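Only one structure is covered here, and it is reproduced in the block below.
Only one protein chain is missing; all other protein chains are in place.
Here the chain labels run A, B and C in written order, and each chain numbers its own residues starting at 1.
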Amino acid sequence: MYLKTGVADKELVSNALPTEERRASGPYAIIECFQEIPCNPCTEICPFGSILPMDDINDLPRMDYDTCTGCGLCAAICPGLAIFIINESYSDTVASVGIPYEFVPLPQKGDVVKMMDRAGEFVTDGKVLRVVPNKKYENTPVVTVEVPKDKVNEVRFLQLKQEAEVAMPTADPNDEENLPDTTIICRCENITVGEVRKMIDQGYDDFDELKRLIRTGMGPCQGRTCRHLIMQEISRKTGKKFEDIELGAFRPPTKPIQLEQLIGGKEDV
Amino acid sequence: MSNPKTANVVIIGGGISGVAIAWNLAKKGVKDIVILEKKTVCSGATGRCGAGIRMQWGAEQNCLLAKMSVEFFENANEILEYDRDVEFDQGGYLIVAGNEKENEQFKKNIALQNSLGIPSKHLTPQEAKEIVPHMDETQIVGATFCQKDGHLNPFNTTEAFAKAAERLGVKILKKTKVTGIDVKNDKIVGVETTGGYISTPLVINAAGGWAQEVGKMAGVDLPLYSERHQILVTEPVELIQDPMYMAFSLNIYIQQTPHGSFIMGRSNPEEPRDLRQTSSWQFLHEMINTCTTLLPPLRKLNLVRQWAGLYNMTEDAQPIYGKVDNVEGFWLACGYSGHGFMLAPATGILLTEMILGEPLSIDITNLDLGRFERGELCFETSVV
Amino acid sequence: MLRIEEHPILTFEKGKLVTFTFDGKELQGYEGDTIASALHAAGVKVMGHHHVSGRPRGFYCAIGNCGSCLMIVNGEPNIRVCVVPLEEGMVVETQNNRGDLL
Partner (left out) sequence: MREVDIAIVGGGPAGLMAADAAATNGASVLLLERDGHLGGQLVKQTHKFFGSEKQYASVRGVKIATILEEKLQGMSDLVEIWTDATALGLYEDGVLTVEKGKEFVKIKPKRIIVATGASEKFLTFVNNDLPGIYGAGAVQTLMNVNGVRPGQRVLMVGAGNIGLIVSYQLLQAGVEVAAIIDAAPTIGGYLVHASKIRRAGVPIITSHTVTRAYGKEAVEGATIVALDEKWQPLPGTEQELDVDVICISVGLSPLAELLWQAGCEMRYVPQLGGHVPVRDHHLKTTVDEVYIAGDLTGIEEASSAMVEGRLAGLAAASSLGFKSDSLEADILDCKEQLKSLRSGPVGDHINQGMAQVMLDK
């Protein structure tokens, strides 16, 4: 599901956690970075060497929890905002979670904020313990919030819960076909998909042929917007492979220029 | 659909001349006509031309050929049963004289044109300005005007001929390049193409800029060369200019299409004489310097695109029509020197008459290949 | 209000206040705005109508390429307002045709 929704699966998260024993003994960083991408700042920043050096820059980060102090530098530097600082032994009753937070307004110490899970759903209220602005690390503030112990590895965001919920289906299933002929395909010349299809049906299967006959791509953008769409339409209707359709000519200038500016130039001609 | 293996007539070149000849031949009952086009119809000189047509010529023969073509174009949509529009806009041609000598020649031309039934007239600079109000009339000493002249949409016009020809059974093979012409015992027997061999007794060279190359394939060194000509087009504005504005002495023409964009072209004797179709920045300066001097408000237009096409030139700037004497079955319709588009209706009619041995509607026998050897060139001075 | 007043990363230093007119109505923008961004901030999304179909046209590519935001500026038609800096006193008008050159 992670690949479809952006919400990391429970297993991925629980596998990233240290042992129960370590979790109970002081703050630690949890790195929720589950995709191999070329990125390594976390390994460079850690003053304790707890994020192990990578053989390859695409490797997933690996933690040595024995040396991690939960200092929070990695959370401040991570470009993906994927590192959180957990302290399950913050007090006898509550835990704390440090979350990188790049929004305004920035919460203040003592504020009570809504705590959200990885899918943006409300979990619990939490009290802000501190806000570290991290000016040295590109101004990614880390906001540390007090939350119930059993929620500390559930909450990953605060406050900015959107009202945006996808509306229930309302459209008529017998609506027009998916891409009616009246849809504009070339904005500059106001040419519709229908006009293009009609020409393709007559055997025109080349971008430049269509350009000459119905002006698609002849306008000021010179096809920058529509060239690919028209080639796709040719490909769809004729079954020709996209790469076998000629792209058509590209002519100067790359953007319109007023004739006035071209007056003169005799010294170079 | 596989390509035909044999044909009665093979036309090389899917430009306006090729499709016009094909349609005329088919209309007269000739079967199994194949047009070979290396790219797509209208992708060569036709698709790159200014598509103007004028009857204001200096030589009688050209006046007559152009008149025949104008009369055809006036009814082209109906004759060719075209479902779109060739956009024949008879806004006229305003041809301006830059000096007195030119002005005097124009007056003589008018007398000739009028005697042939062409309704052209001579204008003073002030009268010319009434027709094109945004011109700087101080730049000219006189002008001629013929309302019946005008311009067309070259793409649609070619499509109209092509579709009409196809309805009569003509096969147009696009993206099919001629790689050789098979001549045996001084007779055409076939054509080699990238799409296979086609046996045929008759080949028409309507290859425009590439006519010289095609000639060589049949072992004929045609007295032709190709020369680059450049054009630019602007963004559309509301319609302000009806006629084609033309100046022979400055080698330019400027028109506004029904779409609203201005199309302008310029000849330059220093253009390369090869098959290059690239554009140059020099052209932009030269064209725009001239254009904005003659028609100052056009300086506010936005240039959208520039391109180039090939003029297929002869020594006397007149086409070559007719057969090649020492290669039986090899016909020429080339060397238009920039006027192939406007002459196409006449080309189609007359070449068909020649091939079928019918009496010619206009005598063009003097435009044969032999004139170069005979030294009987037919000069025309009113050209850009 | 479409102007961003507070941003977690960026600071927008507003330039001098600039007054211009849009179809006769007085509007304000800031130095550093393009005509299009000032119009947009003032809630103007429709910058013209296509001359054939009459369909509304607005800001689209933001780089002066697409020709979707052509307007009449100080009497001159076919100005790509997405790339033209806003200036004091500019007269900006909706363009619904191909532009009158004369």
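The rule is simple: a residue touches a chain if its C-beta (ideal position, glycine included) is under 8 Å from a C-beta of that chain, and two chains touch if they have at least 3 such contacts.
In this text, all values refer to a predicted model and were calculated from it rather than measured experimentally.
Q: If I'm reading the header right, one chain is hidden. Which shown chains does it touch across the whole complex?
A: A, B, C
Q: Looking at A:17, A:33 or A:129, which makes contact with the chain not pictured?
A: Here the residue in touch with the unshown chain is A:33.
Q: Residues on chain A that touch the omitted chain in the whole complex?
A: 2-8, 32-41, 44-45, 56-59, 77-82, 102-104, 116-121, 137-138, 140, 156-157, 160-173, 175-176, 178-180, 182-185, 187, 193, 222, 224-226, 228-229, 233, 242-243, 247, 249-255, 257-258, 261-262, 265, 268
Q: List the residues of chain B that touch the chain left out of this view.
A: Answer for chain B: residues 276, 278-281 touch the chain left out.
Q: Name, in rising order, the residues on chain C that touch the hidden chain in the full complex.
A: Counting over the whole complex, chain C touches the hidden chain at residues 2-4, 6-10, 12, 14, 32-34, 37, 40-41, 45-47, 50, 55-64, 68, 82.
Throughout what follows, only the chains that are shown with their structure count from here on.
Q: Return the chain pair with more inter-chain C-beta contacts, choosing between A-B and B-C.
A: A-B
Q: Using the average of all C-alpha atoms in each chain as its centre, how far is it in Å between chain A and chain C?
A: 30
Q: Quick one: report the Å distance separating chain A from chain B, using the average Cα coordinate of each chain.
A: 56
Q: Using CA atom averages as chain centres, what separation in Å is found between chain B and chain C?
A: Chain centres of chain B and chain C, defined by C-alpha means, are spaced 44 Å apart.
Q: Which positions in chain B touch two or more other chains at once?
A: 235, 298, 300-302
Q: If you look at chain C, which of its residues touch at least two other chains?
A: 67
Q: Show me the residue ranges of chain A that touch chain C in the complex, using the header's touch definition.
A: 102-106, 139, 184, 187-188, 190, 219-221, 224-225, 255-256
Q: Inside the complex, what are the residues of chain A that reach chain B?
A: Per the touch definition, chain A meets chain B at residues 206, 208-209, 212-213, 215, 218-220, 222, 249, 251-253, 256-260, 262-266, 268-269.
Q: Which stretch or stretches of chain C touch chain A in the complex?
A: Result: residues 6-9, 50, 52-53, 55, 60-61, 64-68, 80 of chain C touch chain A.
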